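Notes follow once the structure below has been shown.
Below is a slice of the complex: some chains, not all, each in place.
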Amino acid sequence: MKKSLLLLPLLLAGTSVMADQPRLAVVSLEQAQRMVAAAVTECNAQGYAVSAAVVDRSGVLTAFARHEQAGPHTVGSAQRKAFTAASLGRPTGELASAIAANAEIDGLRDMHPDILILEGGLPLKAGDEKIGGIGVGGAPGGQLDAACAQAAIDKVLGGA
Amino acid sequence: MKKSLLLLPLLLAGTSVMADQPRLAVVSLEQAQRMVAAAVTECNAQGYAVSAAVVDRSGVLTAFARHEQAGPHTVGSAQRKAFTAASLGRPTGELASAIAANAEIDGLRDMHPDILILEGGLPLKAGDEKIGGIGVGGAPGGQLDAACAQAAIDKVLGGA
Amino acid sequence: MKKSLLLLPLLLAGTSVMADQPRLAVVSLEQAQRMVAAAVTECNAQGYAVSAAVVDRSGVLTAFARHEQAGPHTVGSAQRKAFTAASLGRPTGELASAIAANAEIDGLRDMHPDILILEGGLPLKAGDEKIGGIGVGGAPGGQLDAACAQAAIDKVLGGA
């Protein structure tokens, strides 16, 4: 980013300056773009038309790609799986299994409009810190979606 | 469409021109109108007041009809069944059975605001390609809705 | 796509087969991915952190990228500008000027939840046919967003 951004006419006031704030790790856009491309490619090679999304630690969309043949619902499913994995810090498949085994926690589905408890979302971490999530939707089975997500992580981030 | 559409005053700029793009099959409006009419008529003949909807491959509404006695909820149920069948490429009744047999995929219901996993929606296909969906709602049983949807397909598109 | 997709266990029924349907041109995922990357890169080179989105003719998201420093509102603004340009087939800046000059059409803003009448969205066309849209958000001025969108079109699609 050029420095000139901060000198543009509309930006009239610097309202506060804080130094020495705590800092948190993030996924870079370049990593995110490569991951969604890798996930769509991997699933396509398996014969599935999918969407893939990467969100940051706050669940805000960073990168997204959808195969031309993937249904419009995958725009929602990929993003929500990514949000859920990022926000809870767990694979969405684990959460789905936990709910299936315990009806008292079915309410997990209703915590937030972007939660989707369905296999195919994986958290992204820097060490122990959760820093984002990836979600894939459109394959005929969540385990297939999750495999493409994992393949993307492996390819871009190099192992776990 | 007349060519003059592109010459209207508000349309000032042609911002891009692409040729040789890939092309995907679509349902025509005439087909869609005949299908929703046929579905409502078929159900009415059976004694049921229903709504029927046809959406395109992206889930966007193409045609809709509602019997005067059909409840307002059928505006939603017919469209969502059509969206779901179009986007996933499967009869919604199949999806409902699959979820009933496997609690771990209950999250399919939450993938997108327009998903409705309830019998009465059927995909429309051109060969292997999914190109839209039809949904019927209002009969006292999803299998009755689905039968009217199938009758409409048979009548308008001539067999499976 | 492998043929095996259509043979997966959950896909029990082929409910309809239509041949000789009309076919409409589409943006390919590869084109969309290259365009959003080009738009973000172009704006970054200018000193602006932006989001960019490409949607298909139905307004469904195809590709998206957001600079790490771009605010969360740009997830909405980029997509809505793309939707608006794709659905109306015009640059969103033209629409904004038209409304500013005529209060009676201010309602254009309220036609659909994804409409955004703000410069930075451009339609994508194959000849005269509208086939999608690109939207950019985050630069300190819509004309700057639009320039990055145009640069992406020029780079990927080659000319106007």
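Letters A, B and C name the chains as they come in the text, with residue numbers starting at 1 for each one.
By definition in this document, a residue touches a chain if its C-beta (ideal position, glycine included) is under 8 Å from a C-beta of that chain, and two chains touch if they have at least 3 such contacts.
Everything quoted here is computed from the prediction, not taken from an experiment.
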item: Whole-complex copies, counting every chain including the 3 in place; value: 8
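As a working rule, only the chains that are shown with their structure count from here on.
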item: Two chains joined by the most C-beta pairs in contact, as defined above; value: B-C
item: Chain centre separation (chain A, chain B; CA means) in Å; value: 30
item: Contacts with 2+ other chains: residues of chain B; value: 22, 24, 58-59, 89
item: Of chain A, residues touching chain C in the complex; value: 1-5, 8-11, 26, 28-29, 32-33, 37, 40, 44, 46-49, 56, 58, 60-69, 72, 75, 140-141
item: Complex interface listing, chain A residues touching chain B; value: 68-69, 71-77, 80, 92-93, 96-97, 99-100, 109, 115-119, 137, 142
item: Sites on chain C touched by chain B in the complex; value: 3, 6, 10-19, 21-28, 56-60, 89-91, 94, 98, 122-128, 131, 150, 153, 157, 159-160
